[in-house]
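What follows is a single structure, written as structure tokens, with notes after it.
The other protein chains are all here in position, but one chain of the complex has been omitted.
By letter and in written order, the chains are A and B; residue numbering begins at 1 in each of them.
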Amino acid sequence: MSALIEAQGLQKTFRARGRLVHAVNDVSLAVAPGEALGIVGESGCGKTTTARMLLRLEDPSAGRILFDGADITSLRGAALRPFRARAQLVFQNPFDALNPRFTIRRSLAEPLRNFGIPEAEHAARIDAVLNRVRLTPPEAWLDRRPHELSGGQLQRVVLARALIPGPSLIVADEPVSMLDVSVRAGILNLLREARDALGLAAIYISHDLALIRYVCERTLVMYLGRVVEEGPTTELIANPAHPYTRALVAAVPVPRVEQDRAALPIRGALSDAPPTGIGCAFRDRCPHAFARCADETPVARSLGGGRAVACHLGEAA
Amino acid sequence: MRGVRSALRFLRGEPFAAVGAAIYAVIIVVAIFADRLAPYDPKAILKVGARVARYLPMTPEHWLGTTSSGRDVLSQVIFGTRAALQVGLTAAFAVVAIGTLLGLLSGYLGGWVDRLITRVADIVLGLPFLPFMLVLAALTSPGTGVVIFTVTALLWPNTARVIRAQVLSLRERAWVEAARVTGCSTARIMFVHVLPQVLPLAALYGSVAIGWAILAEASASFLGFGDPSTVSWGVMLQDAYANQALSRGAWNWFGPPGAAIMAMVLAGFMISRGSEKLLFPKLADQ
Partner (left out) sequence: MSLLSVRSLRVTYASRSGPVRAVDGMDLEVPAGSITGLVGESGCGKSTLGRALMGVLPDAGRIAGGQVVFEGQDLIPLSESARRAIRWRRMSFIPQTAMNALDPVQRLRGQMLEVLIERGGFSRDRALVRAAELFRMVGLDPVRLADYPHQFSGGMRQRASIALALALEPALVIADEPVTALDVIVQRQVLDVLRELQARLNLAMILVTHDMAVVAYACDRVAVMYAGQVVESGPVEAVLERPLHPYTMGLTHAFPDVHGGSEALVPIEGAPPSLLHPPTGCRFAARCPFAQPRCHAEPPASRALGADHLVACWRAEEAPELRALAATPATWAAA
């Protein structure tokens, strides 16, 4: 099956205090039509930058992005508009994602207008999408402004705006982290339903593996700009191959009485000057690091069953 | 309607801004009804019997007395509001329009556009106001045109700077990014999404520009670069000065136009100070 969106060797570098920082370092990924991919990692791991490059909101320093087989890496302006209509974004902070001066109707009409949908169709499409995100009856919401809505309601509008141009791909960056717990499940369920009903592909960005597990079949784990492990979500969680994934899985708190309170299999802290250049970026924090980890950057190798890991452990010498 | 109510609520909470707005309101009303309010034609040379009614003191017939050429001071002050508003509003509009446009382009587009505009603004901010206007007036024909041009040319950088700063922070807002994702062109993002957000701030700088323009007009007229055929506060002051009103102690002649200029400049200042809390709530917290 050919990929809907594909990234090949994405890089993002910038200068900070005279030093070259690789925010995203050689990331390749592919998402098939209708598939949901999770990208998980801690803040600063490059997951958001990766997503922004995929959506052409930021220019990669190197690498290519293919959408439906066509190279979109260097498209700009109006040439990008057909892609924009098909790849939409659900924002993290619903309180900031809608123009505060626009009514809900206007916020939803904006993409329709920009993507050249005849005005005669606007009202019907806006009604349909508000019904889909369960802001019913639509008339009750159309003339409100963002400040009149709660976080959960705003995020429904944000989702509606993403769905209204009829995209093939939705990227959601921490879509519920700013919401109250009681309404999070509602938004996640809506995202799942919309995907199933419309056959959308999705990329979820989150630091929360539990959330990723709920919505994504496949997951990619990032650490300091690199993909360290990739595989079907349930297997990756049940049986993590990379030492970092193992620590990440162990650290996720569970809302149950039985708790594993054993010390995490990780050393140090993310901020302790990460190793640069050659070698594994995780080696200083890895309980299993050995000489080779400093000498050679591990490359992803397949473990079979769609799984891959970039780690020297278990490699044939 | 909601806008009016919230504006009223704001004014109640900010006495500074309320006083400024009240001064503006009075001046606008006076300018509109100048014909009916003014007891005399401001340019008419009045006579007492056969003699020109020069240097009359304050009397029930002439509340503020008359000038050396026998014109009614009160009527001149009243008609002066029209010239003041004309110069003030035109200049303020031009300052706001140019400053906002350049600030918007500079802040949103960044890159060489930003560098160019910022550089030009820095140079313009270094130009001295009065000499610039006087040289310009000497080279062309003196009049309100020069005043308005000078105010616009020299005052836009202030507006452009604050608008640029505002736009720089707005550009990082998620809803601006959302506009990109939903297919808006750069021009549409700037003018449909971002511009309405900065207009209140721009209007604030406009209210300051009104005061500046009136001061500029008064200075130019006082120094003899005004248009003597118009009735303006600046021309009145120049007229009073040229006729030694000061040494004659005819403060009823030069006092009122001076007070009117001060009131109007003060009003702009008070509105801008009062609105700072509205526009920059963090400032008020400190």
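The rule is short, and it goes like this: contacts are C-beta pairs under 8 Å (C-beta built on N, C-alpha and C of every residue); 3 or more make two chains touch, one makes a residue touch a chain.
All of these numbers come straight from a predicted model, not from anything done at the bench.
Asker: What shown chains come into contact with the chain that's not displayed?
Answerer: Contacts of the omitted chain with visible chains: A.
Asker: Among A:L159, A:I237 or A:A289, which one is in touch with the chain left out?
Answerer: In the complete complex, the chain left out is touched by residue A:I237.
Asker: Taking the entire complex into account, which one of A:A16, A:A78, A:A120 or A:V181 touches the absent chain?
Answerer: A:V181
Asker: Of the residues A:G34, A:G63 or A:G152, I need the one that contacts the missing chain.
Answerer: A:G152
Asker: Where does chain A touch the missing chain, residue by residue?
Answerer: Touch set of chain A with respect to the missing chain: 42-43, 150, 152, 180-189, 207-211, 213-214, 237, 247-257, 259, 261, 263-264, 266, 269-271.
The rule is simple: only the chains that are shown with their structure count from here on.
Asker: Find the geometric centre of each of chain A and chain B from their Cα atoms only, then give the gap between the two centres in Å, rounded to an integer.
Answerer: Those two chain centres are 52 Å apart.
Asker: Over in the complex, which chain B residues touch chain A? Could you list them?
Answerer: 173-175, 177-186, 188, 193, 196-197
Asker: In their complex, what parts of chain A are in touch with chain B?
Answerer: Contact set of chain A toward chain B: 55, 57, 77-78, 81, 84-85, 88-89, 91-93, 96-101, 110-111, 114-115, 158, 161, 165.
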